[in-house]
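One structure is given here, and the rest of the page talks about it.
Complex shown without one protein chain; remaining protein chains in place.
This part shows chain A:
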Amino acid sequence: MEIDREDGRTPNQLRPLACSRNILHRPHGSASWSQGDTKVLAAVYGPKPGTRKNENPEKACFEVIWKPKSGQIGKAEKEFEIILKKTIHSICVLTVNPNTTTSVIIQASNMFQCLFPLLYMMMVLYPFFYNARQPCHDLLPCAINAACAALVDAGIPMKHLAVAICCCLADSGYVVLDPNKLEEKKMTAFAYLVFPNTTLSVLPEVEGEPVEHGIITSVTHGVMSVDDYFLCVETGRAATASLSAFFRKNFQQSQGASSKAG
């Protein structure tokens, strides 16, 4: 019944998480988020006065710039920018600072670490050959988490946080959470899912759907049946509690460390 994963994790176990905020000097908010070997750096500038053309001046405008680790900016990067922009639009309160622009810049920080160092060296030395590679899809959930942490660091008003997770479907029909790059290649289909975070509330328990049952973004690759997709969503949603708890604890520790005097 159990799937054997190469690094010894259970199907529902996430890779080790690490997050640090306020790491860059010039941006107004910055964060780095790493899940296992995948690491992404996010920087936020803003809000600055003025919106771009064709944007609604009654709302705040967000622009996302995705910088790959190496190579030219291509269609895949543009697609990530659009996905990230729509996710940010869903979680931020757009009416607080109308007619302003906030820029979010994502920098992929760690390339796919190949198990064979020689092959890795060849990939680095032949960029023209290497540009025909698949874009680094596993960076997207990491990037969404990093962007969210950077927006919190910059003080941009938000309705709630977003937690992103990747769920994939193995040949045998089992759902596996948070695959690394090698595992992802072997899967038949995978989905990136972004959920709202688990919040603390002074409201008494109410009947009906709690807010975690919403979903913000879903990007799928490959072919899977509808039932399998809903199974992926349920498994992903169950993991949002641990991601939210990690973020909250990380934030509390950084606040405690920089204890203010007076």
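Basically, contacts are C-beta pairs under 8 Å (C-beta built on N, C-alpha and C of every residue); 3 or more make two chains touch, one makes a residue touch a chain; residues count from 1.
Going forward, contacts and distances are computed from a predicted model.
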- Item | Hidden chain of the complex, named as in its UniProt record, picked from "Synaptic plasticity regulator PANTS", "Ribosomal RNA-processing protein 40", "ATP synthase subunit b" or "CDC45 cell division cycle 45 homolog (S. cerevisiae)" | "Ribosomal RNA-processing protein 40"
- The listed residue (A:Thr100, A:Asn145 or A:Asn180) that touches the chain absent from the view is A:Thr100
- Task: Consider the whole complex, including the chain that is not shown, and state which of A:Met158, A:Leu182 or A:Val233 touches that chain.
- Result: A:Met158
- Message: Even though one chain is hidden, which residues of chain A still touch it in the full complex?
- Response: 28-29, 46-49, 58, 93, 95-100, 152-155, 157-161, 196-197, 199-205, 211, 238, 247-248, 251-252, 255, 257-262
